[in-house]
Every structure is written in structure tokens, then in C-alpha cells.
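Missing here: one protein chain of the complex. Every other protein chain is in place.
Labels for the chains are A, B, C, D, E and F, by order of writing; each one numbers its residues from 1.
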Amino acid sequence: MTPHSPRGGSGMTIIVKSTTRIVTAFIMLFGTTIVLYGHVTPGGGFAGGVIIAAAFALIVLAFGKTLAGRFVTGTTASVWDSAAATAFLFVGVLGYLGGCFFWNFLRPPQSGRFTLFKLYSAGSILLSNTAIGMKVGMGLLGVFLALSVFRPRREEGEGHE
Amino acid sequence: MTNILPLVVALPLGAGFLSPLLGKSRRGESMAALLALGIGFANLAISVALFTTTEPLVYWIGFWNAPVGISMAVDGLTRLLLLTTSLVALAALVFSIAYMRRFTATGLYYSLLMLMVAGMNGVIVTGDLFNLYVFLEVASISSYGLVAFGTEHEELEASFKYLILGSIGSLFILLGIGILYNLTGQLNMALVADSLAGRGANRAMTLAAAFFLMGFGLKAALVPFHAWLPDAHPSAPAPISAMLSGVLIKASGVYALARIVFNVMGPSAAHADVLTALGALSMVVGVFLAVGQWDFKRLLGYHSISQMGYIVLAIGVAAQVMSPRGSGDEALAGLLLFGGLFHLFNHAAFKSLLFLSSGSLEQQAGTRMLKELGGMRRRMPVTAFCCRIGALSIAGVPPFNGFFSKLVIVVALALAGKWLLAALAVFVAMMTLVSFLKVQRTVLEGETPERLAGVREAPYPMQSGMLILATVCLLGGPLVVWLRGWLLDPAAASLLTRAAGYAALFSPRGGP
Amino acid sequence: MKQLLSCVLTLMLWLLLTWSLAPSDIAAGVFFSIVIAVVLSDIYPDNPQAAFEPRRWFWAAVYVPYFFYYMVRANLDVAYRVVHPDMPIRPGIVKVRTTLKGDLGRTALANSITLTPGTLSVDIIDDCLYVHWINVSTLDAEEQTMLIVEKFERILKKIFR
Amino acid sequence: MTIDPIPMVFITVGLLFDLLGCIGLVRLPDVYNRAQAATKCVTLGTCLVLIGVAAQFGVSALGIKALLCMIFVLFTSPVGAHAIVRGAYRSGVKMWGGSVVDAYADVAASEQEKS
Amino acid sequence: MIPGFISFGVAVLLASAFLCLFRISRGPTPPDRTVAIDILGTLVVGFCCVLCLATGLDFFMNIAIAWALISFIGTIALAKHLEGRHFDD
Amino acid sequence: MNAMTIALAIPLAGGLLAYVLSRKAPTLSAVIAFLGSLLAAVFVAQVWSGEANPQLLAPLASGPGWLARFAILDLKAGSLELVFRATRLGNLGAVGTVFFGIMIALYSMTALQSHPERGRFGAFLLWTLFGAFMVFWADNLLVVLLGWEIVTLMLYLLVNTDPEGSRAAEKSYGILGFTDVGLLLAISFLVASGKTRGFSVSQSTVYVGSPGVAIAYFLFLAAALAKAGAWPLHTWLPPVAKSSPAAVSALLPASLDKLLGIYLLARVSLDLFVLAPWMHTVLMIIGAVTILSAVLMAMVQHNLKRLFGFHAVSQVGYMVLGIGTGSAVGVLGGLFHMVNHALYKSGLFLVAGSVERHAGTAELDELGGLRRALPWTFGVALITAFSISGVPPLNGFASKWLVYQGALAVGGFLGPLLFTVAVFGSALTLASFVKVLHSVFWGPERQPAAGSAKPEPLGMLLPMLLIATLCIVLGVWAGPSIGVWIAPALEELGYGLESPLYGLDLERGLWNPLFAVVLLAGGVVLGLLLYSVGGTRRARTVDPFMGGERFGARPPFYSGTHFYVTIQKLPFLGGLLKDGEAGAFDPYRWAGLLGGVVVGALRALHSGLLNLYVSWALLGLAVLVLALVL
Partner (left out) sequence: MSSGAIPFALSMVVLLIGLYAIIAKANVVKIIIGILITDYAVNLFLVLLGYRHGGRAPIVTKADLDTSGGVSMGFVNTSVDPVPQALILTSIVIGLAVAAMMVALALRLHDKYGTFDITRIRRLKG
């Protein structure tokens, strides 16, 4: 089943599908900015991660798992989830190697090239925020996928068709 | 030495994150197991290394100081708990290598296990109230997952009930932390202690204390907050049961409770009475329920409640002694705490040992119902030997370690003038013995049912895991004087520093 | 080529969102645009080059006020019906046909119908649109198509072709 | 902050449309009609408010964001309504008794049979 | 003047929100509630705009966008659920 | 190192060695057990003689009489210290222990040859010796407790040989463990009361004044009585005797447990505590009840070993009675009876083992006529049976005689009553053993059911004969024996004996025992004469005949147990016995039933309903808040 088929057995109507094709990129971009600018504005890894997860969830909803499987499956989600967590810890360990756990090894010197309230002003916080964003996003997506696999059994006495 | 401190959290956390990455293939799963095992060894090495000095250690994460920064603090109590945790974790990990072969998704298993270890270690080393909560939740959530790992009826049911009750506990802990923060404007435990030290009791503090007692009491499964434990602990895979009963309820329950009551809030007469009552109640109710069980692991679960009762009882009476209304006799309180903490250490060893041997029996014989087992002494000699060591230890039979801790507790209770409680402790010891006599008769002795005629001894890794703990149980008693000198008395002493002393030791003014 | 255009489109969206031309922001934007374009390449619009044809933009610019007019009219119409004590409605679902070919065009049409007087797209199957009409003025299919679809189709054809 | 008159007009009208839409949500007889009224009015209303904000802040990060948000709402809100109404029909919600025609009934029935 | 206008805006939005809540609580069918929830989500976007005007802080617009898209996705999910299908169908 | 530490170390290390080898080389383990006990005996003997010879007792650590001192655990009011002291009473116990250790180790090498557990048996035997030495020599109450519990544990492990044994083992540990923890409580109370000098036994003297101290004393008493097997804590003993190998029964319930229990009873009642008069009365009544109830139960038993078990209980009554009198004669009798009982009862159990080995069963109804197949065993059985029945001139008579005198010396209403009970008990014992001898050795010979059908080997016979010989020696030369073994201990406990000779206190005694011996011997001789003169052997024998059918090849058999059916039919006593056999007076059973009710109620509360659990937690919180606020 391709996204080009006007109405496939899986997914929703082409109205939803086409809209999804347009807005997903926007949603992801938005989530990314929220993650990246988390140290300057409210938001950060967690909020951005939720939004990124939502974007993937939208793909799953609109196209069904057959197509969504090309983007993400439960397995890949959990892999990226763990990778992100490892990366987060890695940032901490890099700081550790530099002297202290979670030491901001990228923090610019007071009079440095980087200015306050800009993307790179926060040093390693940016990296950890990114890692958190990915962690949260993929974690939630994993949860969503895991839950959407669920097929409730009919309760007894409910079997009338 | 301070520098290795964050590793106790970071290493297992890293392994926890990496394991699911590895666990996608059969080979990856064994890689994950090896990684976890390596971390287990490293963990133990670090815990041992922390004993090279007896000084209190503080580590400030990211070079930030309080109130923004988060600290890790190590004193005698921390050292004791860390050593206990890593010892049991190592045994459980060694055991898991063979035990978990029959499960799928072991990558996830090792991941959750490592996260649980990270959470527990975090709870133990953190010097910050909110971080305590966070690590508590990390440990709890991974344990919820591990309890449900078998994904059968009972496992899911147990995990759900555990989850609901555990969440309620966490909720009140968080509320308590919020209240303390509101009162003091601090989250660093030393600063909170410093701020609370000067003032008398007030309503808000009382409420916070009640919330802590309830929340951590729930994590420690004290009666009447215990109902989840007999469901949850038996439902997990055996090495996890060993971890849950052996160390998790102690790290996230008793340790946190003792730390807050003694070092942060300072023991008041009311706290002490409540602790004592909870301990005594748990001790008695737990053992009665255990006596009536025919499911080996459930029986062990109820015994955990009962044995936790001993620990909390000892700590509670120590708090009574140290409270403003008590005699303030530090030697007596020290003896009580020594008994309680020694029992904590011993219980970690023998209860984990028992859970591991129950797992070994269950895997080899296919059942954990006492009535379906029998004559295992001849079929599985090593497992039976370990099981018997554990049973005799928990029953307080000399020369095993459990005898000595119970001895100290009973004598100390009598010295504190708590005649009735001493009698109760002795009575519960008796009931424990009776219950484990039943276990030995029905599992180790007696006729082997025909169905189990072909049962063989468990594989070597499982044996080794059990033997590690059996050794601790065997040597813990005779070596008590040595253990007391470097492990237990410093731990008791750190609880006796009181709030002011704790604040002086760990407040950021003393930091970098 | 198609991929590159997708990336450029995404980058433009990024610039709009961050509204900053600082080198650091642009660098981050380029990086994440590429990532997102690659990840979403399967569901990106099939012909991104279409977005760079001025003719389409011209007709789009024409369409906006045109559509806005109908939208406001629609709202006043609804407001009238809602506020009117008698609630003069005559609802029903009718079937109309469209001659638009592309998914995007049909989606735009359906959305336009939804937002304009008295109609709401219920489903789209091939070239048939099922529309809920709050005030069914005629039961004749031709006339219905005329009333509901024609007015948008003319311009949308020019935009989406 | 002073709000300029033009944005204020936009916003006021937008808010009133919002209110109207919600009144429609309450008053109209069945889910299809409610979805119609509410979606139209609230979408327009919110878009007007967003335009007002954009107008207030001009060409700045905030203004552009408001416009992007408006475009997003304009794109997605009818889709949402469509999806709900389709879902409603397929879940068997009957149309209001006063409805005059239902061209969709056969299609929905045959689809149901297929699945 | 300005507080007055902001209050007016908040009042209108609250009134609308209460109407939605009425529909959510009354039903009578699940789609009715879903529609109302969808509308409520859009109202929140308006609410964020008003707050943005009141405070001049631009992160309210971020919230508005975030809310709009989460609300959309939620609506799609609910709609799919109404059809009696699974999320990953 | 000195003799005492070596004597303690040998069984500990030997046991470890034997345990390690038990699986791979069980025979070697058994040998180690034997050699270990022998070696230990050498050093025990040194300690014994060193007690008389101060040179040997030269202290290693400070203080006179202290042999070693090593503090394990500082408990504020005192420490758990490895402090050992050779006392005469303790040495008596230690000598007895090592003697029986050697005997049983020797016996079991052959008796348990084909037993699957014989390797472990050796290890546990040595550890039992170790625990017993600790009890006898320790001068620290907590060390006494340690040794005490080790012996309990070893009993449990030794009895755990088969399904029936594991039930008995569980019951024994249930009762003994209960009193063991009671002992811990007693020690804690005693020390916390501040009336002792730390945990020291020798340096403390406690006057029973407050109820707390009385409770502590009774907890000590319970431990001692349970270990020795006195009423009402005796119920573990008969099942253990029945279901464990005879060697185990001979080692623990028959001998070591008696030595330990009575040692503790004496140590506590006569040394550590200064008892109130009413406590003596309680002790004596316990003794009397024990004598009577157990012997009655013994009469209706059908299993040889179980019957012996009840006798092992009954005889404890004499010891408790004797010590309970508090008078020099009584205490002397009690302690002497402890030694004698250990001898003849272990001898009896060894006999039972021999019988069981030969016939494959210990059921009286299935045995008979073994006197020809097992003549030596029969001889030993005869001696030990008469000894336990108090037939002169055997050792049982000597000590019972002293106990009778002690009982009479109590005077008043109680004295004669106790005396009557004691004598009556002795008579019933005799009656009971006539039944045993008849059922097992006399009567027509019956084919062994499943046994080896061979006569007893030398390895088993040697200890039996040695023990039987000692029964005669200690009976005939009772006076000198008392002088060597018992009198020093008695002196140490503060009872001066003017003439520690057999037949002491002749002036106050009722009968001259020599006269009694002559009378009784005359009676026996008369009976034998009548039997041989009466010519009953010449009676005509006919095959039983009934309705034209002959009975099977097996000759008719009159079971010795049938004589006692009458007792079971007595209106009141019979009912009591029936109830007793069903466990109606068993505290273990009652505790189990009571506990069952509580457990049932608590389990019913845990109904699995999550809402209920949550409400407990919240209710608990509410109570907490109230408790903290108020």
C-alpha cells in the first residue's frame, strides 16, 4: 500500500492522508525547534519530544501500520529510545572525563564567541536537551505503538453482531 | 575517591540504556547479559572501594553547588546499603545468566534490572530530596515492569496492584517533599536538616512526617501498607524477586525512612512510636500470613514483611531512645541500630538466597508449590544446601547470620526496657522457624513425587549465584565482630549524627 | 533533485519558525531539514517542484480572498441559523462529483467545502464526494455539484492541476 | 501593551464567531449539524484572532508564528471535522429525523459489509 | 482599556468553553463529545493568543501551535476510534 | 592452646571434614567421627583430670579458672564472649557426652553401613559433641545458648532421614526451637534486669524476686525440660525415637539431651538462681506428672522405639523430681539418675537398633522369639530393662533409691505422695518392660520380615556390651561411682556430703538397700524354682482346631501387647490415654490449631481486592496522622 493510492484498505481517507503529508514536516520542525531552543524559551527536551512523537503517531494514524512501518516500528522506536538515553548519559560522561559529572564541557568562556540567548549559548545543555527530546519522543512513540497493537477481547455477552 | 561516586548510578544507567540496543538478537542478548554482569562486578568494586576511607564524601554534579546543584553524599549508612545492594545484585545477575534462558526479550530484562540498580543506588547516594524521589521512581517503575515480565495472568495482576499502590506511596512522598520544601525553601537534605534543626515541631512538619512514613512505609511494605508485596515479589522472575525482597524494599523504604527521620527531621517521640508500632505490627502479621502459605515464593514474600518489621522495630526503638522524650543513651541506640542494620544486611543475603533457590527449584522441578515438591535434597543437592542455609538463617538458627542479628535486637530491646517487644520478637522468630521447618520438610525432605523423579541440579551459574549468598549467610555470623567494626557501626553512627551533625557534614558550605 | 527541493522547502519552513538568520540557527536548520526530509521522504508531496512555479502561487493568491469571502458568508449563514429561534435547517447527505485529479487538490476541495456555507465533507471515494448539507435546497445531483463544488473547482484546478 | 484598533477588531470578531460556533454546538439537533456549525465558526474565529495577533506584532518571530498557526488551523480543523463526522456515520449515529436525503447510506453499508 | 479588553476576551472564551463542556457532558453520542473536544482544543489556541496579547511573551504562541497540533492529532485518533478501528489499522 | 580449646576444636574441625567428605567418602566420614570422638575424649579426660590438677588448668587469659577469653559481640550490658570454664558439673556432662559419642560412632559405623545418610551422620555427631561441650563449659549465657541451639539443630538434621523422620524432626524443632528462643528471651530479660554480672554464669547469683525474673527462670526451665523431654514439653520425643535410626535416638534423646537438659536444670536452679520454695514444689510436681503420664502412655505402645521414647520421658521425671527437692539426697539422685538413664536408655535404643536390623521392624506385634537369634542383644536388653525398671542391683535402682529418699525427705503431704508416684511409676515401668521382653525376645520365634536375619556384628555389640557392663558397675559399686563422678559436682553446687557412699543417709532412710536387694533377689530365685518344679513344660501340645479346619502353618501367637488392652478399656484412664495418643495434650498441636485460626482470619482479609488494599493504606495514613498530631 503506497501513499499514492487514493484509498487503501489501511489508513484513513485521502483527505486525512494528504493533510498529514503536508503538516507532518511542520510538526516535526516545530518539535525540533522546541527541543533545540529549550534553554532559551520554555519547553525543551520533554515538550519537543512529545511533539515529535505526536508527529509519528499522526503518520501511524493516517496511513496505518503498513506504511508507518517504513518510518518507524516499535523496535526502531525502542532502539532510538535507548540510543538517546545512552547519548544523554554520554554527555554526562564526557563532562565526567572533563572533571565532573555533567560538567558543561562545551560551556563557552564568559567573553567567548557565543552570545547569550542564542542557540549555542548553553554548551552541552543543548546536547543533553537533544538527547532528552529524542528519548522522550521515541519512548512515547514506543508506548503508543505498543498500545495500538492491543486488540481487546470481546467481553462475554457482548458478542451480538 | 569522590570521583568514582557518580559511577554507581551512571554505569548501571548506561547499561540499562544500552541493553535494549543490544538485545535485538540472540547474540546481542548474551552481550547484554555480559554487560550487566560486568556492571555488577564494577558496582561491587566501587562499593568496596568506597571503604578505603571512612570520611564522609560529597560530590557535586556539574560543579554547581546547592541550592541549584545536586549532590551525592556518602557516609557509613550509604556504604552499608551500597555494599548490600551490589552484593545481592551481583548474585542475582550471575543467577540470571542461566535462569533467564527460558525467557524471551532478555535484553529488556537486563535493561530494566540495570535501571532498577541505578535507581536504588541513586536513592542511596543522593543528597537531595527531590532526586531521592526521582531515583525512587526509576527503581519503582523498572520494578513494576520486571514484576510483569512473565506477562501471564498472575504477573500482570500483581504488577498492576503493585503499580497502583506504589504510585500512591510515591504520591505522598512527593507531597511530603513539597511540604518540606515549602517550610525550608531547600531540597538539599543537609540544608533542609539545617533549616529544620532550629525549630520545634509544627503541623506542616507533622503532616510531612506522616506522608513520609506512609509513603516509604508503602515502599518498605510495612503493615498495613504491605498488601502489594506478597503478590508482586513472587510474580517476578526469581532473581528479581531476590532483588526486590533483598534490597529494593530496604533501599527505597527503610533506608529513606531512616535517613529522613534521623538525619533530616530528627527523631521525635511520635515518629519513633509510629515506627515501632509499624515494625511490631509488620513483624507479627507478616509471619502469621507466611505460616499459612503453600506457595514457596509467596511464603517468602510474607516473610519479607515480617523481617522488615524487625528492622523497622529496631530502628523505631532506637529513635525512641534518641527522641527528646527518650533517655538519649547513644550506646543503647547504637546497639539497636546495629542490630537493625545488621538484620537488614542479613535479610538481604538470606532472603535473596531463598528466592534464588526457589527459582532454581521452580525452574528444575516446574513448580513452586510446597505440596508438589519433595525430596529435593537428593535431586538437587547444591540448591537444597543453599535453600537450607537460607532457611536456617532466616529462622535465626546459630551459627548463621540471622541468629546474631536477632540476638542483638532482642537483647537490645530488653535493655531498652521493651520487654513485650522483645518477647514479640522472640515469638516471631519462633513462628519463622516453624514456617521454614515446613518448607524444609515439604521441599527438601520427604518423598519425591513420581513426576519429579528426573529432576536434576540447576546449571552452574545458578549454583554460583546461590553460593555467593550462602557464603555470606555462613560467614556473616562468625564474622560479626569484624563486620561490625567497619561496616555496621559506622552505619549506625551516621544515623546517630542527628540532623545538626548531618547538616554540618554535608551542607554545601563544606562542598567544593 | 526531488529530495533537494523537499529539503529546501523544509528549510524555508524552519526559517519561518525560528525567524532568525543567525548562522548558528541556519546551520541547525540545514541539518534538521535534511534529517526530516530524509525521514519523511516517503510521504512528502510527490512533486515539490510544483511549489516553485509562480503561476500556481498566483492562482493561490487569487483563491485566498475568494475562499475567505465564502468562509465569512458561511459563518454568517450559520450564525443566522443558529441564532434564529426556529432554526431553519433542512439537512441531508448528498453525493457530488469532482473533476479534480490529484489527492492534494481533492483534499483542498474537501476542506474548502467543509469551511464554506452549509456543507461538510463526510467522505471522499474516488471522484465522489459525500457532503453533509445543512440546507438541502435541491435533490438534483447536477445542481448539487454545481452549487457545492464548481465554485472552488475552477480555481483549484489551476493551482493543483 | 497597547493593542492597535485593527487587531482589536479582528480579535473581537473572531471571538464572537467562536462564541457563535459554540452556541451552534449546543443548539443544533444532531452531530452532523453541530460539527458543521462549530467547525466553521470556531475555525474562522480562531483564524481571525490569530490574524489579529499577527497584525498586532507585525513581521516578527511572534507574528510569523501566529500566521503559521493560523495556516495550520485552517488546514487541519476541517480535516478533523471530516474525520469525526465520517467516524460518527460509520459508528452508526443516526441523522436528525428532519433530514431530507442520505446519499451516503448505501456506500457506508457496502463498506461495512466488505470489512 | 487593555485589561478590559483582555477580560472581555477571556470572558467570551470561557463562555464558549462552557458551552463545549456542556456538550461534552451531555453527549448524547460519543461523536458529539468528540466534536466538542475538538472545538475546545481550537478555543485553547484562541486563549493562548489572548494571553500572548496580555503578556507580550512569545512562548504563548509556541503553546498555541503545540496545542493546535496536539489537538488535531487527538481528534484524528478519536475519529479513528469512533469508526471502530485500531490506531494502527 | 589448652586441652579445653582443643577438645572444642576437634569436633568442630572434624565435623567440617566429615561433612565435606560425606558425599564422596561416607565411610571415611564415619571413621572420622569415631576417631574424632576418641581424640576429643583424650582432651576431655585431660580437662577432667586437670580440674583436679591445677597445673593443667593454667589459664591462658586472665583470671583464675579462665581458659580462653574472646569477645565476639559487645552488647552494652555485657558481651558475647568465648569464655569457658571447667566446672565439675560441666565436666561430668562433657565426659558423658564424649563417652556416648564414641559408643554411638562405633555402633553406627556398622549399624548405618547401608544408610544413605551415614556420611552426614558422622559430621552431625561431631558437631553435636561440639555444641554439647559449649554448653557444658561455657561461662557465658549466650555461648550456652549457641551450643544449646547447635545441638537442637543437629538433632533436627540427624532425625531428617525419611518422610516420617522429617515430620518428627519438624515437631522436635518446633518445640525445642520454641524453648530455645525462650532461652534467648530469658537471658535478655535476666541481663536487662541488671541482676547478673553481664552474661556470666559463674559470677552471677539471682534471687527470684520480681515477676520478671520469675518469668526468666521459667523460660530457662522450659528450655531445660524440653531438651530433657519432661512433661508437658516432651511430645517431640516419642515420634523422634520412633522414626529416627536407633543410633540417633541413642545419641540424642536418650543420652545427650538428658545430660544437657538436666545440666541446665541443675545449673540454673541450683547455681544461677536462688529459687523460692514454691518453685521447688512446681519442679517436683512436674517431675511426678512426667513419671506417671509417660509411663502410662508407654504401656499402650506397639512400637518398640516409640515405647522407649515414652520411657525416656518418664525417667526424666525422676531427675526433675530429684533436683526439685533441693535436698542433697534428691539432687544427688537426680544427677546420678541422669547418668544412669543415659546409659541404660542408650543401651536400650542400641538394642532396638539391633532388633530392627535383624527383623526389619520395630513393631512389637510382628516380633518375637529373638532370644535365640540375638542372644547377646537379649542379654543387654535384659540388663538395661531391669535397670530402667529399678531392679537391684543395677544402676537404675541405685539412683531411683536416692530419689525416693529425696522425695520422702520433702515431708508433709507432698513427700509421701511423690514417693508413691515414683515407686508406682517404677512398677509400671517394670510391667511395661515385661511386655517388651515377652514380645521381642520370648515367645515363639517369628521369621524376620525384611531385616538382615544375621546376628549383630561386633561393631554394634561392643558398645552395647560396654554400656550394659557399666549399668552393672554403677549399680553394684554405686557408692564409689558416686564418689568419683557425682559427688564433686554436688560439692561444687554447695551440697556438702559427709559420707559420699552408696546407701548414704542410712539413719534417715527407710530401708537398707542391701536388704531390699536380697529380698528381691530371693523373690526372683523363688519364682524360677517354682517354674522349674511346677512341670508346666510337660504339658501336651495339640494343634488348634476349629470347625474341622486347621490353622495355618504359623503357630498361634499371643502378642505381649494384648495384656495391656485392659488398661485402654479402663473408664477414665483409657479415655485419657486415647486422647493422649491423639495428641489432645500436645501443646505443639494446640498451638498449631490456634495459629491456624489466626492465619485463616488474616488470609481471608487478603482477598485480592485492590480497593481494599488501597483503603488499608489510606486508613493507615489517617491513623498515622492522628497518632502524630495527638
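Here, a contact is a pair of C-beta atoms (placed from the backbone, for glycine too) under 8 Å apart; a residue touches a chain by one contact, two chains touch by 3 or more.
A quick note: this is a predicted structure, and the numbers were derived from the prediction, not measured.
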(Q) For the chain not shown, which residue from F:Leu38, F:Ala71 or F:Leu618 touches it across the whole complex? (A) F:Leu618
Q: Sort through B:Ala118, B:Leu163, B:Leu257 or B:Cys473 and give me the one touching the missing partner chain.
A: B:Leu163
Q | Per the touch definition above, residue among F:His302, F:Arg589 or F:Arg603 touching the missing chain | A | F:Arg603
Q.
One chain isn't shown here. Among B:Leu171, B:Met369 or B:Val481, which residue touches it?
A. B:Leu171
Q: Could you tell which one of B:Ile141, B:Leu370 or B:Val472 touches the chain left off the display?
A: B:Ile141
Q. Going by the touch rule given at the top, which residues of chain A touch the chain that is not shown?
A. 41-42, 46, 110, 116-117, 136, 139-140, 143, 146-147, 150-153, 155-156
Q) Tell me, which residues in chain F touch the chain that this view leaves out? A) 603-604, 606-611, 614-615, 618
Q: Can you list, in ascending order, the chain B residues touching the missing chain?
A: 67, 130, 133-134, 137, 141, 144-145, 148, 151-154, 156-161, 163-164, 167-168, 170-171, 174-175, 178, 181-182, 187, 230-231, 235, 292-293
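By definition in this document, only the chains that are shown with their structure count from here on.
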Q) Hey, which pair has more contacts between C-betas, A-D or A-B? A) A-B
Q.
Quick check for the class: compute each chain's Cα centroid; which one is farthest from the centroid of chain D?
A. F
(Q) Among the chains here, which has the CA centroid at the largest distance from chain A's centroid? (A) F
Q) In whole angstrom, what separates the CA-based centres of chain B and chain E? A) 47
Q. So, what's the distance in Å between the C-alpha centres of chain F and chain B?
A. 43
Q | Two or more partner chains touched - positions in chain D | A | 21, 23, 35, 39, 43, 61, 65, 68, 72, 75-76, 79, 81-83, 85-86
(Q) Give me the residue numbers in chain E that touch at least two other chains, ranges are fine. (A) 58, 62, 65, 69, 72, 76, 79-80
Q | Chains touching one another, given as label pairs in label order | A | A-B, A-C, A-D, A-E, B-F, C-D, D-E
Q.
Going by the contact rule set out above, which residues of chain A touch chain C in the complex?
A. 3-4, 6-7, 13-15, 17-22, 24-26, 28-30, 32-33, 36-37, 59, 63, 67, 70-71, 118-120
Q. Can you list the residues on chain A that touch chain E in the complex?
A. 10-12, 16, 23, 26-27, 30, 34, 41-43, 47, 50-51, 54, 57-58, 60-62, 64-65, 68, 144-145, 147-151
**Q.** chain C residues within the chain D interface of the complex
**A.** 16-20, 71-72, 74-75, 78-79, 81-83, 87, 89-95, 107, 110-111, 114-116, 118-123, 125, 130, 132, 134, 136, 139
